[in-house]
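Shown here: the complex without one of its protein chains, the others still in place.
Chain naming follows the written order as A, B and C, and within any one chain the residues start at number 1.
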Amino acid sequence: MSNNLLKGKKGIIFGALNDQSIAWKVAEKCFEEGAQLVLSNAPIALRMGEINKLSEACANAPVIGADVTNMDDLKNLFDKAIEHFGGKIDFILHSVGMSMNMRKNNSYTSLNYDFTHKTLDISAMSFHRILQLAYQMDAINEWGSVLALTYIAAQRVFPDYNEMADAKALLESITRSFGYQYGIKRKVRINTVSQSPTRTTAGSGVKGFDGFMNYAEKMSPLGNASAEDCANYCVTLFSDYTRMVTMQNLFHDGGFSFSGVTGPVIEQMEK
Amino acid sequence: MSNNLLKGKKGIIFGALNDQSIAWKVAEKCFEEGAQLVLSNAPIALRMGEINKLSEACANAPVIGADVTNMDDLKNLFDKAIEHFGGKIDFILHSVGMSMNMRKNNSYTSLNYDFTHKTLDISAMSFHRILQLAYQMDAINEWGSVLALTYIAAQRVFPDYNEMADAKALLESITRSFGYQYGIKRKVRINTVSQSPTRTTAGSGVKGFDGFMNYAEKMSPLGNASAEDCANYCVTLFSDYTRMVTMQNLFHDGGFSFSGVTGPVIEQMEK
Amino acid sequence: MSNNLLKGKKGIIFGALNDQSIAWKVAEKCFEEGAQLVLSNAPIALRMGEINKLSEACANAPVIGADVTNMDDLKNLFDKAIEHFGGKIDFILHSVGMSMNMRKNNSYTSLNYDFTHKTLDISAMSFHRILQLAYQMDAINEWGSVLALTYIAAQRVFPDYNEMADAKALLESITRSFGYQYGIKRKVRINTVSQSPTRTTAGSGVKGFDGFMNYAEKMSPLGNASAEDCANYCVTLFSDYTRMVTMQNLFHDGGFSFSGVTGPVIEQMEK
Partner (left out) sequence: MSNNLLKGKKGIIFGALNDQSIAWKVAEKCFEEGAQLVLSNAPIALRMGEINKLSEACANAPVIGADVTNMDDLKNLFDKAIEHFGGKIDFILHSVGMSMNMRKNNSYTSLNYDFTHKTLDISAMSFHRILQLAYQMDAINEWGSVLALTYIAAQRVFPDYNEMADAKALLESITRSFGYQYGIKRKVRINTVSQSPTRTTAGSGVKGFDGFMNYAEKMSPLGNASAEDCANYCVTLFSDYTRMVTMQNLFHDGGFSFSGVTGPVIEQMEK
């Protein structure tokens, strides 16, 4: 399926690690729909080298490393992207998150606050940094579209998601706050997509992930949304068909978010 | 802008009255994107005759009258649509609402309950009727998409919207409830689009509409979404790009829904 | 525990059927906290006679039958209550709901719409009728407090809750809409309490109720709230300590509403 939905559009994709990443699928799909791309990830992630395969698949899209907590890195990225595109940017995907507390198996009631600070900075404040820089550089075209990926733990507690829930709540608030500012200034819209749990390298690192994937599948009338499904959805949100949607958190989850319980879950509870 | 997003798809559009109607714009846009259509409205609305212009513009799409509170009428409509299409339906738009209390200028604290019963039946239960009939006839293809138009008065009070607020809340609940059922049975998704106030024949009938349009415009970072904007958005939701979105109420309002106040409104308050 | 929180206050309690009813517990607790009461239920429910025990326990509170869909009955009730109290009313509890479709085991995809009309009229519009009558009679004192009991199925789908979910969504919308009107006119506040599933005569009639009670218990960090707990909470909302809370849906559910999943549920899923 390709309908040239993004013909002539130019975008930056943050966070494609390997072909399991949602960002990877989004990049592939955007390219398929006619977009030109610049790819970015943390320098340490780039060293794994897999992203070069994605670059090749996308007409040698430039790969530019950037620590999303470093304004100089981000400035360099935007400068090079604009130079490469020969003009401003039309869309951005933010698919970035990391929790040192989770890596160290610190429970939510035993957080190390230096780690938490890093979690918030990398997973949420990075979105503000990107937007503030773009805003100050006036780097996004009118009616541009910016998306960040989030998770429903920002609304309800999923205990194994730990402090990332709080980071996602912060991310979604930044989306609203900056969506207001950028909407008024340049008609740029900013939204989050709240995606089903997805078996990515990042997702798989969450404790109890398999049990949870199974639960989410049984709690979603349409089943869990895949990374490919998510890519299709993101394409519509980058396209000109959705210009008036802004400051929203959009659930893309097969109906999980509004299912209080389902038949299959009740059956399992009766075992 | 046309990208053949609905190529090969077949849909029923309820509620196109004249070229100010959102349903009219949605029909035009769906046709432009490659869909085949059947148009329906209440027999009394059809007598005005304007819908024939829409039919002509959409390759002579059949116009089939139906009172949405009459199951026989709806059965007749679905039978004829399936016969016309030579197969099942892919998408449905429900853009139907009417309040006799508002027509009679009954305030929200002086409702006539016979009228209220009609308001709920026409504006909300009609959606259940359509879905129940389609479900029982198995009239919608797998991964079909059904949309109803709603308004944010279902979440917050806009006094002049009167009892229609309650009708819309009921409509949105039916969307979730039936979205669950139809998702499990046939992967059919059901959502509402909560649109900016729009200057349609129906909208203009609301008391204080102009003052309110102005307020909404000032409260929306991107301004009010137009009927054409809404049509574009609906097309994405009928397309195969959004298959995993269901049971949602999707705000299409230039950011109104998440703006608590804006600079222009505060300025006006200080006058 | 009694702190005279409702000393001198006068209230009408709708819907006490037997000593399992939440309304029964609320009445007992209000009386304990110093309130004078009038009790009401449908004439058919009164014939069971149990409510007389409640009346006796509450200083012979008058029991006045009223079909909540009949304005004459309601008028008679308010007239007699005001006469009995020698003045206006301070608080009202609405704990009324009935679904003929559920009694007849009609699934949500096979509703009989005459029954649905009754369901909405008894379970939701009755609240509007009570409020409209009180408003027009000016029967509630300034800073009065009105509560209706609801359930989270108004927000998310619990399939066995069937059409009552839609009725509760309508009830909650009426709460907001009328809360606005009555707040402006007489500082009367109107809220809903969204209570844990509770083993009442009404609740037990819901298909799969036991499995669901168990699920809700495991999904609530504090466990399910009991009818007695609910009564305590309602007392605070009728008291003068909560005068500025209005138009809200207040979850009283041990944390169920914001728990996406819990350890015990995940464990059960892994069996």
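Please note the rule applied: contacts are C-beta pairs under 8 Å (C-beta built on N, C-alpha and C of every residue); 3 or more make two chains touch, one makes a residue touch a chain.
Here the structure is a predicted model, which is why all the values come from computation and not from measurement.
Of the listed residues C:81, C:202 or C:250, the one in contact with the hidden chain in the full complex is C:250. For the chain left out of this panel, the touching residue among A:93, A:111 or A:140 is A:111.
Check B:113, B:143 or B:258 against the missing chain and you find that the one touching it is B:258.
Contact with the chain that does not appear here is found for just one residue of A:42, A:149 or A:247, A:247. Within the complete assembly, residues 108-111, 113, 116-117, 120-121, 125, 128-129, 132, 135-136, 154, 156-157, 159, 163, 165-166, 168-170, 172-174, 176-181, 247 of chain A touch the chain that is not shown. For chain C, the residues in touch with the chain missing from this view are 1, 3-5, 176, 179-180, 183-184, 187, 189, 196, 221-222, 225, 229-230, 232-233, 235-236, 239-248, 250-255, 257-259, 262-263. The set of chain B residues touching the chain not shown comprises 152-153, 155-159, 208, 211-212, 214-215, 218, 258-263, 265-266, 268-271.
Please note the rule applied: only the chains that are shown with their structure count from here on.
The most distant chain from chain C is A, comparing centres defined as mean Cα coordinates.
Across all inter-chain contacts, the pair with the most C-beta pairs is A-B. Put simply, the chain nearest the middle, going by average C-alpha positions, is B.
Computed from the mean C-alpha positions, the centre of chain A lies at a distance of 31 Å from the centre of chain B. Annotation for chain B: residues 176, 179-180, 247 touch two or more other chains.
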